[in-house]
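The other protein chains are all here in position, but one chain of the complex has been omitted.
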Amino acid sequence: MNMRNICVVVTARPSYSRIKTALQAIKAHSKLNLQLVVAASALLERYGTAVNYIEADGFKIDAKVFNVLEGENLTAAAKTTGIGILELSSVFENLQPDIVVTIADRFETMATAIAASYMNIPLAHIQGGEVTGNIDEKVRHSITKLSDYHLVASEDAEERVIKLGEEKEFVFNTGCPSIDLAHIVKCDGDLNFDPYQKYGGVGAQPLISEGYIVVMQHPVTNEYTDSRQHIEATLDAVKEIDLPVLWFWPNVDAGADGTSSGIRSYRERYDLKHVHFFKNMEGQDFLKLLNNAKVLVGNSSVGIRECAYLGVPVVNIGSRQNRRQRGHNVIDVDYNTNAIKNAIEQQLSSGKAEQSCIYGEGNSGEQIADILSEVKLKFHKTIVY
Amino acid sequence: MNMRNICVVVTARPSYSRIKTALQAIKAHSKLNLQLVVAASALLERYGTAVNYIEADGFKIDAKVFNVLEGENLTAAAKTTGIGILELSSVFENLQPDIVVTIADRFETMATAIAASYMNIPLAHIQGGEVTGNIDEKVRHSITKLSDYHLVASEDAEERVIKLGEEKEFVFNTGCPSIDLAHIVKCDGDLNFDPYQKYGGVGAQPLISEGYIVVMQHPVTNEYTDSRQHIEATLDAVKEIDLPVLWFWPNVDAGADGTSSGIRSYRERYDLKHVHFFKNMEGQDFLKLLNNAKVLVGNSSVGIRECAYLGVPVVNIGSRQNRRQRGHNVIDVDYNTNAIKNAIEQQLSSGKAEQSCIYGEGNSGEQIADILSEVKLKFHKTIVY
Amino acid sequence: MNMRNICVVVTARPSYSRIKTALQAIKAHSKLNLQLVVAASALLERYGTAVNYIEADGFKIDAKVFNVLEGENLTAAAKTTGIGILELSSVFENLQPDIVVTIADRFETMATAIAASYMNIPLAHIQGGEVTGNIDEKVRHSITKLSDYHLVASEDAEERVIKLGEEKEFVFNTGCPSIDLAHIVKCDGDLNFDPYQKYGGVGAQPLISEGYIVVMQHPVTNEYTDSRQHIEATLDAVKEIDLPVLWFWPNVDAGADGTSSGIRSYRERYDLKHVHFFKNMEGQDFLKLLNNAKVLVGNSSVGIRECAYLGVPVVNIGSRQNRRQRGHNVIDVDYNTNAIKNAIEQQLSSGKAEQSCIYGEGNSGEQIADILSEVKLKFHKTIVY
Partner (left out) sequence: MNMRNICVVVTARPSYSRIKTALQAIKAHSKLNLQLVVAASALLERYGTAVNYIEADGFKIDAKVFNVLEGENLTAAAKTTGIGILELSSVFENLQPDIVVTIADRFETMATAIAASYMNIPLAHIQGGEVTGNIDEKVRHSITKLSDYHLVASEDAEERVIKLGEEKEFVFNTGCPSIDLAHIVKCDGDLNFDPYQKYGGVGAQPLISEGYIVVMQHPVTNEYTDSRQHIEATLDAVKEIDLPVLWFWPNVDAGADGTSSGIRSYRERYDLKHVHFFKNMEGQDFLKLLNNAKVLVGNSSVGIRECAYLGVPVVNIGSRQNRRQRGHNVIDVDYNTNAIKNAIEQQLSSGKAEQSCIYGEGNSGEQIADILSEVKLKFHKTIVY
């Protein structure tokens, strides 16, 4: 019997972590052959390459696609996508996948969607249908309209994809594979490693045994020039917090410069004795760190999804996660130092939140692999209304 | 007062004809400055370059973008789009448009949509919301989700774009500007030129004063390998028709080879004494030719739109125009020689059809220019549901 | 023992014919593994794809690179080269060659040379060191300066490459592998096939048993706008010749339009009852056709090389072969109808010319393979003076 070639394109380190259990399930599936393509910022040292983690997890990388054009402005983001199409179409021609899988909504994922759909390769989209209210939203829904199969992460998303005119038969609410990892950590989540020793990074090394805060704040593409001001609001709030702070560096993005240089400049100006900066961390370790954190601060989707499942309190800043379905664990605030400080204090006093399963129950990866092994192969579709 | 820069990207000759009155109205508008970009197959000699017509109509071309990668396969179509993004983002950086306008749904139009939306330039889409049931549909609805303004051509399309989650405030049913041209021809449409003399072409030159048939059949992207068989069904049907036949060469497309080589090979094998082949024709002349034709045969959208307004009988072949709203003038058939022949005969015996205004009343160009001059500039949106 | 991977990049049909025996010798060599890449116009149907011939000859194609950007102007030639670099560097990364081989001097060969040399892959150049006096010359000598090994075709070329500052140790006069094929035809060269039947083509089918002329004229890149005038001078001369004429279509090139459309238009205007047009012909058959021709007319390098060995009289038009070493068989003329006609008549009256071995003795392919198997691997060099 012929196995199906399932080609998954990972364009950013967080995307890898998010779907790792799906990759494992595809690899382990008796009817599927995993073809793994790593591209864009997922490859780059200065954003914390995903390659080491991927290989340490036992995956073989079938193709690496370097397509990030330097410039960190909007034109470079457009051109990076153009180069991505050029490169990925060659990769698909070599690998001859039966299904291509694209993940979420970063701008470069559009390159995967266009190359596959223009080449008449059935396209599966993981985590479509969500709403956030930024440029990612244009990309996300646009990819939905190019995709043949929709592997969404919540009921909310399922309904929205169907409203977008997709056939119900090809919309599957599998939950989010990132919750599979949270599930494991939930069961056995002690902080059994020293993050400074294991992951290096720069800055102070405050004692974390008595509790700590985690910060992760990405630039918001549509508000390019404000990136620096946004990050400084958070830095100001965090500077005065009494607890140790573990800060994670942002991913590449148009706008990264404002955020990154904001952090760098702040570090030169102030002596932050309670803040340590990490470039990246293996997914499972990061979840353990979160699971034991007092609060997560920033605008990462991990606060909305994994932390809902884990019951970790979150201070969610700004518009990046707008309108994503929330559990009981989130307080939303604007880019305002006082508002951020107050919300952190409120979360500290409330303690752990109740668990929500809105983004899955811990078996998404296997569901995804099963669907990809059975779904009818097709690249032709028409809107239902 | 600052005028708005409206940058229109034309990627194919038929797209130019379709929106010519909108270009004229933008150019003439006191608050608008037209920036015209000609790209892709619209530039190429072997598909009948649009440049001559554009310049003869008095337009200045602000930038030419050569991005068609040879190969005429699906990979080349993907790569053409990638190159288009690379080139158009440079063009937009130079021209600094306030609004970019992309037309319809050919695969290369995606390059315009991505370059503009990724660069945070407000994007207007002309002729979204329609349904056809081929690869164009993925492209069309995907562009809708990247676009900020929707200038649709029918009520049917208007409803569909709104269902896709776009804000009503930014969806405008202007009708199709191609109907503006049909309107002029309807008023004064005698065939006042000799098509052989004016447009050259190859093949026989049958007398057309006693009536004639027009044929225009494009390859259908999703059915690549069948292109040749499809065109031969039509060639076989047309070969036995008693009337003069004026045949128009297809545009570039992934699949063009099957169609084009099918025609070339047929011409070498058979002596087609009643068939003349044109590469292209100025839009107004083409409409006059249609207005005086007994039947239009093929799969061009002109049969669905302009011919509805003009009341010209149409034999529409295959899936390319599937589910587009139709007037009273169309008979649909499959790629089948007998079916095509019978439908032609039926249309010949019925004569002219009743006029339908479903695609506009003749003032679309002006409506479009007015909207572009007044609509709120924005590049940020979020799905309504 | 590890075999060396020898990656040969073929970018045009004539380049393939020219080095076929080298490919055969590499493939047959016990220490070499042939990696064959077919790119640019060599792939395209409308210039006579080389793929069919290559596969019929028993070669496996390891990668196909579509990089021809349509436009047929100088900008498109530059961009085609840029795309070629993007694509070929991915191919080299996949194939991991020990040596890359680039052939001759067409503009796209620069893409091979840059990709290989920038990636620190040892680069061998076949047929450097010659002089022609057109844009090809800039390309040819520029590639010499990027190359590590020089497999030249004549003593003249050997001396020139050494003068260019290359180390003698790495300059090898192997003769031209195209002469290997001429050698076989010289031994057994009867015209044992019917060219019309075997190769199709268009136009008249004059009887060739009593002798015929072959024409092959390519556009000359530097003289873009003159291409049409040049081809018409030849067409006018040939039109009045009494013998059957077998005309071969030009390859792609910036300027192809002038030449190709010149021929097309001429065919529509005149009834050329003694002229047949071929798109292409398998190399060996073409040599047999030449070997039995009364005269070769045009500007192909085959007139300078293979015809010298075969003793076929040549009327060489214009600057394309300027300063290439000549045997006794060539008369040079300008783009002038009368000059061309007179030279043809002079060659007809003289008959077969004396054999010259200036471009090799018939064993170049094997010499090349042996050198590639033994030469020291290196990608670092410095000018000798």
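Should a chain be cited, it is by its letter among A, B and C, assigned in written order, with residues numbered from 1 in that chain.
Following the convention adopted for this analysis, contacts are C-beta pairs under 8 Å (C-beta built on N, C-alpha and C of every residue); 3 or more make two chains touch, one makes a residue touch a chain.
None of the values given here were measured: they were computed from a predicted structure.
A.B. asks: Given that one chain is not shown, which residue among A:Glu169, A:Glu210, A:Glu268 or A:Glu374 touches it?
C.D. replies: A:Glu268
A.B. asks: Using the touch definition from the top, which of C:Lys31, C:Arg46 or C:Lys381 touches the missing chain?
C.D. replies: If we include the chain that is not displayed, C:Lys381 is the one touching it.
A.B. asks: Going by the contact rule already stated, which one of C:Val10, C:Leu36, C:Met110 or C:Ile358 would touch the omitted chain in the full complex?
C.D. replies: Here the residue in touch with the unshown chain is C:Met110.
A.B. asks: Among B:Ser90, B:Gln284 or B:Asn342, single out the residue that touches the unshown chain.
C.D. replies: Answering carefully, the residue with contact to the hidden chain is B:Ser90.
A.B. asks: Applying the definition given at the start, please give the residues of chain C touching the unseen chain.
C.D. replies: 74-75, 77-79, 81-86, 89-90, 92-93, 107, 110-111, 114-115, 117-120, 131-135, 137-139, 141-146, 160, 163-165, 222, 224, 254, 322-323, 379-383, 385
A.B. asks: Tell me which stretches of chain B touch the chain missing from the display.
C.D. replies: 63, 83, 86-87, 90-91, 94
A.B. asks: Can you list, in ascending order, the chain A residues touching the missing chain?
C.D. replies: Considering the whole complex, chain A reaches the absent chain at 43-45, 66-73, 75-76, 79, 83, 202, 257, 261, 268.
Keep in mind that, in the parts below, only the chains that are shown with their structure count from here on.
A.B. asks: Centre of all protein Cα atoms: which chain's centre is nearest to it?
C.D. replies: Of all chains shown, the one whose C-alpha centre lies nearest the global C-alpha mean is B.
A.B. asks: Compute the distance, rounded to whole Å, between the mean C-alpha positions of chain A and chain C.
C.D. replies: 53
A.B. asks: Where in chain C do residues touch two or more other chains at once?
C.D. replies: Within chain C, the residues that touch at least two other chains are 83.
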